[in-house]
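Note that this complex is displayed minus one protein chain, with the remaining chains in position.
Labels for the chains are A and B, by order of writing; each one numbers its residues from 1.
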Amino acid sequence: MIKRVTFKHKWLPYALLAPQLLITLVFFIWPASQALYYSVLQQDAFGLRVDFVAFDNFAYLFSDPTYLESFEITIMFSVSVALMSLSFALILAVMADRVIKGATAYKTLLIWPYAVAPAIAGVLWYFLFNPAVGINAWILRAWFGYDWNHTLNGTDAMLLIVIAAAWKQISYNFLFFLAGLQAIPRSLIEAAAIDGASPLKRFWTIVFPLLSPTTFFLVVVNIVYAFFDTFGTIHATTRGGPYGATNTLVYKVFNDGFIGLDLGGSAAQSVVLMVIVITLTVVQFRYIERRVEY
Amino acid sequence: MAELQISAVEKVYPNGFKAIHGIDLEVADGEFIVLVGPSGCGKSTLLRMIAGLETVTGGTIRIGDRIVNELEPADRDIAMVFQNYALYPHMSVYQNMAYGLRNRGFPKDQIEQRVQKAAGILQLDGLLDRRPRQLSGGQRQRVAMGRAIVREPSAFLFDEPLSNLDAKLRVQMRVEIKQLQRRLGTTSVYVTHDQIEAMTMADRLVVMNAGVAEQIGTPIELYDRPSSVFVGGFIGSPAMNFLAGQVDTDGRHLLLGNGARLALPADGAPAEPNRLVTIGVRPEHLAPAEDGPLRFEVELVEHLGADTLLYGEASAATGGGNGDKGGLVTVRLSGHHALAMGTVLGLTAEPAQLHLFDAATGRRL
């Protein structure tokens, strides 16, 4: 927590902390408390009166079918992104851990998508799947006879943002899986090989269980990512459509707040999101604390 | 150069733990004092209090004619050599040595001159541009010394400076530090847990135990007249043998628990009869003798070349007593002795070489 050796000074520590505390107070704690405050208020249609409505906004929220649908969409989206990205990254990491020749080159070629902005990732895949000129859409039509159209078909639109979001996250997962794999003692694998376990069996009985802390950590990180960092991916492409098929919670809070100007409702949504982030953060920290004991 | 005076110094940590229980110590100008004791005895804490790295919660510390209790470490005119050297890893050897002088606003040419001089003394001439990680353990140790001597402080403080070196280097550096200190004549306080280091380097040593100075004196004083069982056992290697016993009714003999009867020093005053005591005798002071009062069965022999160490059980030569086996005893014989395991020897000790301690308090009688 603190160094054994410390300095003594009356005001210096406060001066050093002041910039961070000031920004935290003005841009984090104040707005968050405002969101809490607004979430129990309701503004009338003309913006003239503000009433205290206690938990009405929340009650309304959880009885609103579009909100519940958005919740479902978000969960489905997050789970799909995490699953797709993690499994793809795990396969690549296991292979990269096996090869000796060209390992660095493979790594370099796999990590760059991390640097691509979520919004740009969205645009890239939006183009690839563009019904008129996209190469992927053309392949689907020409080879599989499937008429892809994410502007009309909700499932296609959902798949599009799942692919774009998962693609960007592969690098991250790959790096952590590879580090996790390389941390497994070689002698364990060798012992299993001497015990006659085939490579596939070794993976499922030795490697995968030993990798589980990394996997768990990545599942949480991926879900946080899919929940909160994919706004750009959606806003730059499907804009929540068609017909709300890709209207995730974060997109909805933006839409209702900025476009719909629903103060209380948007604040209540913010509060729900806060609860989700806090839960995920706590889970993550719990896990990290546990890992320290290992 | 300065004297160092420690009076009734105490250290109580905020959690209530009392690490130092009132220590008095006067260090003469130019003297080399070693604080020695097992880990946790408070020796490092005392040193760090002198350095100003720990607050003093009671008593006073005086360096030269100033009470330094409230002074910052930098203002106490001391230099310290740390166990892990604490060299700044990103600075060259030269910069490491010059840093303290630069902070004190020394002019460039004077820094240059002092660093070059120290480098000459410590044979670091060719290494001034190197980084600490490019140096060997012994060289790092020298740089740490150099950082201390360029300052030309009133006192050097050493916190187990040799414990990170291998055995051979440790002996060599021990000699170097001692010679350097002689040459510079700077008052020094040196902390170690190694009693050989303590014995060989100290002008006087302070044996500490559980926050208390058990005994302060020259190495020979401590070796010859340990003031307690603790000091007797701590100083000297292999350690002093201790046997439980009782003063005989005549006051001139000791009855050991194992039934043996030993004569007390003739010049000493007759001890109080029947008093329970602990008798200490060093391994080198036990000698084989046909008719000795102790019967010793050899269980293990160690040939050290110059000496031979015998380990075994001692009992009364005449039998009897309360049937105690007596306990493990170490005997040190000089030269080679081909003794088989199981050999039985008679042992004797000069009365003058016996140390008597109170059985309850462990203090010397």
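Going forward, contacts are C-beta pairs under 8 Å (C-beta built on N, C-alpha and C of every residue); 3 or more make two chains touch, one makes a residue touch a chain.
Quick note on the criterion: contacts and distances are computed from a predicted model.
Q: According to UniProt, what is the chain that's been left out of this complex called? Choose from "sn-glycerol-3-phosphate transport system permease protein UgpE", "Carbohydrate ABC transporter membrane protein 2 (CUT1 family)", "NADH-quinone oxidoreductase subunit D" or "Cytochrome bc1 complex cytochrome c subunit".
A: "sn-glycerol-3-phosphate transport system permease protein UgpE"
Q: Please pick, from A:V53, A:L83 or A:L128, the residue that touches the omitted chain in the full complex.
A: Of the listed residues, the one touching the omitted chain is A:L128.
Q: Have a look at A:V53, A:L83 or A:I120 and name the one touching the chain we're not showing.
A: A:I120
Q: Over the whole complex, note the residues of chain A touching the chain we left out.
A: Touch with the absent chain occurs at residues 2-9, 12-14, 16-17, 19-21, 23-32, 34-35, 38, 88, 91-92, 95-96, 98-102, 106-121, 123-128, 130, 132-135, 137-138, 142, 167, 170, 172, 175-176, 179, 186, 189-190, 193, 199, 202, 217, 221, 228, 231-232, 235-237, 239, 250, 253-254, 257-258, 263, 266-267, 270, 273-274, 277-278, 281, 288.
Q: Going by the touch rule given at the top, which residues of chain B touch the chain that is not shown?
A: So the residues of chain B touching the missing chain come out as 51-53, 72-74, 78-80, 82-90, 99-100, 103-104, 147.
Methods note: only the chains that are shown with their structure count from here on.
Q: For chain A versus chain B, what separation do you get between their C-alpha means, in angstrom?
A: 61
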